[in-house]
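Report on the structure given below.
What you see is part of a larger complex, with each chain still in position.
Naming follows writing order (A and B), and every chain is counted from residue 1.
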Amino acid sequence: MNDTAEAEVVLGNLVTALQMLGNCPEFTYLIPEVRVNLAYALREAQTSEDVAAVEGRVTAVHGRPHAAGMPGWGASDHLARRLLEVRKYDPGINAVINFKCDQEIIEVVQQYCMEKGLLLGAVDRTEEPEEVAGRDGSSMPWKVKQLFKKYGVMPRIFYEGAGWGKEPLFLALGDSAVEVTKTAIDIARRYSEKISR
Amino acid sequence: MNDTAEAEVVLGNLVTALQMLGNCPEFTYLIPEVRVNLAYALREAQTSEDVAAVEGRVTAVHGRPHAAGMPGWGASDHLARRLLEVRKYDPGINAVINFKCDQEIIEVVQQYCMEKGLLLGAVDRTEEPEEVAGRDGSSMPWKVKQLFKKYGVMPRIFYEGAGWGKEPLFLALGDSAVEVTKTAIDIARRYSEKISR
């Protein structure tokens, strides 16, 4: 596959993932205050410009997940840098999605990971050294490194507890935007079932 | 390339084409009353469901072309059937875009085709047999056949004059959504220059 085809596969895979989210009203329960984004990196990605994400993020409109804009290159800063950092430890990862994290959702994800035989990671921000938390941009490499050191591998799903000024969040990593979206949707449906019982 | 990759290339190519249109304010001059759509068919497409297009078409918001929704399968009926019909005569065609047609735009396109060495086609709806014009759905096969018979090949760009209850329209055909969009943008810029002189 040449470079143009690879870039189109990335964008098209994001479109397919967004269609899946749009058809899953239960996912609105997992939209955090910072909203959701999906990022997917080219194999040889060096900077955020080589990572595609959703312009304006994914929010809820009329009870359904709704992409504010189209997928585009450089449309995410935070998730894109996250992907590039994660790849330093596990180059097989191409895509990431973030979603809401609270005690109830953690329990659902624990159950999910147990059933699927997946490792569930956790970053404890209270362990974050002060000199790292204080400086913009140095927090993320620390968190990714902490995860890798703690588990010996990069967990495909993990959460970061609340930080000072930072909402707690789940992140799911995987081969493609469609793959991480399937994970998030599976969790959303389990959570929705749980709270409607 | 497997089927999933092919489908993603089609969607991703449409996203790229939509970004190009969104960055071309001059294209708003070429948006007809029926709005613009872009359709791109899978190689083995049999029905409209195998053709991707833009949900809700492309319209103008704040002076820029704006896709009302995402690209999706089965999102166009008319352009999709048109593509399938055109392929009966020229299987190498995968994508189509429509845009506005009036006397001034025709002149711009004539000039464009001359410079590029392209054949410019025209369907004259006044020649449409009454039994065809009257029945829903039989008009399109007639128009495509008329084009092919008249030129011996399928012209990559052509217009259909006004019909009874039908707005005149230009159509550009090509290998991909990006290719037909480049053609339309090139024409839009020439037209914009002409009318601002």
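Operating definition for what follows: contacts are C-beta pairs under 8 Å (C-beta built on N, C-alpha and C of every residue); 3 or more make two chains touch, one makes a residue touch a chain.
Computed from a prediction, not measured in an experiment: that's the story for all the values here.
Copy number for the full complex in this structure file, with 2 chains shown: 4.
Operating definition for what follows: only the chains that are shown with their structure count from here on.
Averaged C-alpha coordinates give centres for chain A and chain B that are 37 Å from one another.
The touching residues of chain B, counted against chain A in their complex, run 1, 5, 7-16, 18-19, 22, 67, 70-72.
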